[in-house]
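Heads up, one of the protein chains got dropped from this complex, but the rest are sitting where they should.
And then subunit A:
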Amino acid sequence: MNSPLESAALFQIGPVPITQAIVTTWVIMAVLVVGAYLLTRRLSLRPSKRQVALELLVDTLDTQIRETSGAQPAPYRGFIGTLFVFILAANWSSLIPGVEPPTAKLETDAALAVLVFISVIWFGVRGNGVGGYLKSFAAPNPVMIPLNMLASVTRVFSMFVRLFGNVMSGVFVIAIVASLAGLLVPIPLMALDLLTGLVQAYIFAVLAMVFISSTVEDGAHTPADLETSAKKKDS
């Protein structure tokens, strides 16, 4: 049985070995980009069926972002939405025979987690400036600085291990059952895998949103802000 922790190279481009996960990732990326371009090419005020379906997706994303973070969804829609759609497509790509989902490999998940780590810094700095971002480490009080620094790394690490573990264990169990029992037996497990894939994509996106919004909010709470918001309430 092959180890799920390592991946074999399919072929090499120069010094760079290309694995199956990379090929699948690029195919998914191409399908998503081309699909998004083709579907949003003719948008009108009287929407077609296609446009209504797309608006439903975007609207659901917006609602989820607003409800989990309380922030306006517009600045985060692109990143969080892309994360969700990509991970969902990657998890469900196991439905195509012979394709192993790229999220079942360590590297893809690690790359996604690094993206989240960088985007937390990016949105934190963009929302409150560098000082505001650094101040978010001192929330709720300066004693927590070492713990907050540790947490900013470990929470991203745990996101990455969670996605990897869930998707990989699904693929692994299906492979074992298929090799032991035969062709049609793992179908219920695959149905369960669809649910797991959806939930994991949702959770990854929601957690990324929670981390970003908590950083932005912690950096924004200065005494001056509290005073102005109190004044606004009074007036």
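Following the convention adopted for this analysis, contacts are C-beta pairs under 8 Å (C-beta built on N, C-alpha and C of every residue); 3 or more make two chains touch, one makes a residue touch a chain; residues count from 1.
Note that contacts and distances are computed from a predicted model.
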Chain excluded from display, named as in UniProt, from "ATP synthase subunit c", "Na(+)/H(+) antiporter subunit B", "ABC transporter permease subunit" or "Branched-chain amino acid transport system substrate-binding protein": "ATP synthase subunit c"
Missing-partner contacts on subunit A, residue numbers: 3-6, 64, 67-68, 158, 161-162, 164-166, 169, 199-200, 202-203, 206-207, 210
